[in-house]
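One protein chain is absent from this view; the other protein chains keep their places.
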Amino acid sequence: MAGYNKKAETAHVKAEHNQHDEEHFREKHLMLDPLPRGQMNDMVMESMYTTSWKFWVVFAILSVIVAWGLFYSWGRMILEGLGIAGVNRPAYWGIFLVNTVFWIGISHAGTFISAILRVFKAEFRRPFTRAAELMTTFGLVQAGFSIFMHMGRVWVFYWLMPYPNERMLWPNLHSPLTWDLLAITTYLLSSTMYLFLPLIPDLAMARDRSTGWRKNFYKILALGFRGTEGEWSHLRNAMSIFAFAIIPVMFSVHTIVSWDFAAATRPGWNSSIFGPYFVVGALHSGMGAVIMVLAVVRGTMKNMKYFIRPEHFDAIGKLMLIISMTWAYFFFNDYMVQWYGGDKWTHMLLHFHESGPMGWMWFAMLIFNIAIPWAVLWNQKWRSTPWIVFIVGLLINVGMWFERYIIIPISLSINRMPFTWRLYHPGVEIPLGIGTLAFFILLYMAASRLIPLIPVWEVEEGQMAHELKKFGRETVVTVSELE
Amino acid sequence: MIKRFFDWLKKPLGLIAVGITFLALFSLAAYGISLSQQPPAQPVQFPHRIHIGFGIQCLYCHPGAAKGPSAGIPAEARCWGCHNQIVKTQTSLLLKPLKDSVISGKPLQWVPVAQVPDFVQFNHRAHIAAGQNCENCHGDMSKMTVAENPQIFNMGFCLKCHTKVAGENHDLLVKLTDCGTCHY
Amino acid sequence: MAIELKVSEVKMGEAYVGKWGMVIDQDMCTGCQACVAACAMENNLSFVGETDSGYGRSMHWIRIERFWEGSYPEVKMTPNQPMLCQQCGAATCEPVCPAFATVHSQAEQLNLQVYNRCVGTRYCANNCPYQVRSFNWRDYKRPEPLPNQLNPDVTVRRRGVMEKCTFCIQRIHKAQDKAKSEGREVVDGEFTTACAQACPASAITFGRVDNPDSLVSQLARVHGHGVKHLEELGTLPNVTYFKGG
Partner (left out) sequence: MSDKLSRRDFLKLAGVGAVTTAILTGCGPASRLVKREPYLQMPEYTYNGLSTYYATTCRECAAGCGLIIRTSQGRALKTEGNANNPLNLGKTCARGQATLQGLYNPNRVRGPIKHTRGERLYDTATDPFNDDFADAKSNMDWAAATQTVADALKNNKPEEIAFLMGMAPDHLFDLVTDLANATGIQSPVRFGALSMFESRATLSKASENLFGQTGLPLFDVGGAQVVFSFGANFLETWLSPVSYTRGFSALREAQTKQRGKFVQFESRMSSTAGKADEWMPLRPGTEAMVALAIGRLVSEIRGIPVPRAFSDIDPLDAASKSGIKLEMLNHLAEMFANSTGALAIPGGAALGQSNGLAVAEAVLALNAVVNNFGKPGGVFFSALAPNQTEYQGPASAKEVGEFVQKMIDGKIKVLFVHGVNPFFELPISLQFGGATKNIPQIISFATFPDETALEADYIFPDHHGLESWGYQRVATGSVGSVLSGAQPVVSPFYDTRATADVLIAAAQLAGGKFAAALPFKDEVEFLHSKVTPLINEADGFFSAPDVNTFMAYFQQFGGWWKTTDGRSIPNSADVLNRSLSSAEAEFAGEGEFFFVPFVSPTLAEAGANKPWLQELPDPTTTVMWNTWVEMNPVTAEELGLEDDDLVSITSEAGVLEVPVYRYPAIRPDTIAIPFGQGHTAYGRYAEKRGVNPTDLIGQNFNEAGDLAFAGMKVKIKKIGKKKPLSRLESIMGVYGVGLGEEK
């Protein structure tokens, strides 16, 4: 199987010389490079089983970080109060909500790739829908952690749930936070189900190819899937319903998150464009995260160079470029309209963003989110190179995190009562934020060794649908409608 | 390892172990709940029943109920006013703590049974003035020896009565179900 | 809730009359902090120590703001501005609380903060344009025997709970209870808030704004040029300021 790796590596170089070669098509495009199904299954199984000592070292380090950053620090904060964090008057919201918004943003990529691209039959999506979908679920877990950390009395979180009680009290449906809670819960549940449905055939595959505790594990999860005609048709129906249904959920979640800010009577927040602006921002950071994950998976996991090829980085890179442009458009729109609004507090705030003590962050945000993607991603060669897009994805994520930091604690520093203006200096938020990041990676690492990261059936389905045909002297790719 | 453990659980011994663990946890929880429902130990086994039997009014010993927020526990001088004339006080073992307390000047430590959390600002006076009787909340003391609470004073208990009393009177309902009426 | 929330019914532009209100004469206020101390003593406010108080975490329910105009030697201190909860008729803090912990009192027309319902999202504080809410960032300690001084009529707040000026609602209730037990209405001036009671310059006046004969209503009429802060936001504040001078 090692031969495929080499081929994939060299495919790109060859392509330059031999544009119309059939062999070149096969090397470049996964869909045109079919392998026997059994072999692909074995490759995926092997990738799950292979763990080097490095994996365990990283795993252990991350576990320690999670134990310290997340659980110990959070426990301390619950016992001592939010005083050990950096929140103050007027920056009542700090990095906790920055992280909440950030992780919800990350989670958007999965749905975008696996639902929207599925609905639009973008074929390049096939090998990495699951890798992206996993990010949705695990990202939302971190968002949940962050928002619960943020609460002053997290032990009474259940008061935010609507449940009948003798006090005759319900959550306040006027409050954007209540909408938030409902939206995030809905999104977490539906995206988990949407992760699970396409996973069933792969779990059944893994069940059939494993022994020991893993066999029991997959047996329970596969729900007795045998691959009969009826099962497949039910599964396809369910998936197409979910793929359509989850798209509005995805859009609503980040819109509602944006309403937490837009619905408030604060200078800088009270903006009607925040909904789409936040959705695009979420996709921006989400696509950046997907490309980082793919680069890491391709580089570290066995057999992945066959499934994830430069063509995929190329395709995602194009998407990133478009999203970056859209984000820039919304940013400019928001900034310009607010500036023209002429409100003195908004002016002061916009000025503070640029030239206040955290002004560097504002410029860094623009460079990372706009300048660098535009400068790099226009070049097909660059955007097909994993390490380059990895760095671009990383910078976009940092930039988007900065964007949320500017919107939340920095904007909160300026309000209509100048007597109370004050800067925000993070405290225990830093270990907690690192903890959520480590926990995300930890979950992902564990998942990569527990569930098939590549939807083999989906890849095979694509490969069956694709064909190379000669049209005169030209070799063309044809795709047949499957579903 | 895990598999062996699960296999073991399926064996009779394992099932028994599961059963015992479950029962132990359940009975601990039940014990905890029942403990919280017991009337607490009091320094004197004060029989409300007998005192009410003598025809002593509630307000004789708890006059604060008609005047202000707290009904109050009577000063020992009030107990002693009658009891020092009763021969049994000198001999009864049950009354010894009272006697000792009066002699030593160290007050008895009563444990209140009818309590609301400290974020509830309850006022007895308003309730008495609104025509509520003591037993509506505190139960029929003439049947109790050591005071115990017939019901848990939680918000549902308060609101049930408040909404009932207000009935169709909207202004009264607003006042009686306003958060700020009890919580500040 | 058994009764529906009615905040949304109070719309901007409608004639709104609150119930309790305050008039603050900034020309008289000397900034002496007596009101701040009185409020702290009455309402069991925690002191937070040097580090936290310098980091915007002090628990003052009322603060006295002053700015500077001009530069030396023509510098002037702007009139001291006691800033406290404005008890808005259409408060921005209320609709954003997910738990109804910050809720409008229909009976007293005040913005209540129900400590025991608060889950600590701090949205209300973000959304308060006056920035008058204080959050219990920690369990601030009162070493023994300082707790002896705590007012039993006011709940002692713990960590993770928002708090703010209540217009001394415990005094309102006490006065109402007393009046009711005597079979009469509360008389204007019968009681007042701790800050107004202490103020040596009598810059703060508290009373019923819905009663045209009360002292606050009279003062508002006599002055005639009172300012309600950030009124343009439609918050319908119940505190009127006179800049004077």
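All chains are identified by letter, namely A, B and C, in their written order; residue positions are counted from 1 within each chain.
Everything that follows uses one rule, which is that contacts are C-beta pairs under 8 Å (C-beta built on N, C-alpha and C of every residue); 3 or more make two chains touch, one makes a residue touch a chain.
The model shown is predicted, which means the values in this text are computed figures rather than measured ones.
Student: Can you pull out the displayed chains that the omitted chain is in contact with?
Tutor: The undisplayed chain, in the complete complex, is in contact with A, B, C.
Student: Can you work out which residue in C:155, C:176, C:214 or C:235 touches the chain that's missing from view?
Tutor: Selected residue, touching the omitted chain: C:155.
Student: Please give every residue of subunit A in contact with the chain that is not shown.
Tutor: These residues touch the chain not displayed: 153, 155-156, 348, 351-352, 354-357, 359, 413, 417-423.
Student: At which residues does subunit C meet the chain that is not included here?
Tutor: 25, 27-28, 30-34, 36-38, 40-42, 45, 47-51, 53-55, 58, 60, 63-68, 71-73, 75-77, 80, 115-116, 118, 140-141, 143-152, 155-158, 160-161, 194, 197-203, 219, 222-223, 244-245
Student: What is the set of subunit B residues that contact the non-displayed chain in the whole complex?
Tutor: 36, 40, 63-64, 67-78, 101-102, 105, 107-112, 115-119
As a convention for this text, only the chains that are shown with their structure count from here on.
Student: Going by the touch rule set out above, what shape does the chain contact graph take here: line, ring, star, complete or other?
Tutor: Shape = complete; every chain linked to every other.
Student: Considering only C-beta pairs in contact, identify the chain pair with the most of them.
Tutor: A-C
Student: Please report how many Å separate the Cα centroid of subunit B from that of subunit C, as a whole number.
Tutor: 36
Student: Could you check subunit C for residues that touch two or more other chains and list them?
Tutor: Those would be 1-2, 100, 117.
Student: Could you tell me which residues belong to subunit A and also touch two or more other chains?
Tutor: Residues 168.
Student: Going by the contact rule at the top, pick out the subunit C residues touching subunit A in the complex.
Tutor: Checking each residue of subunit C against subunit A gives 1-2, 5, 7-8, 52, 55-57, 63, 65, 67, 83, 92, 95-100, 117-123, 125-127, 129-131, 133-139, 159-162, 230, 233.
Student: Taking the complex as given, what residues does subunit A use to touch subunit C?
Tutor: 80-84, 87-93, 150-154, 156-157, 159-160, 168-172, 174-178, 181, 260, 263-266, 412, 415-420, 422, 425
Student: How about subunit A: which of its residues touch subunit B in the complex?
Tutor: Touch residues, subunit A against subunit B: 165-168, 212-213, 216.
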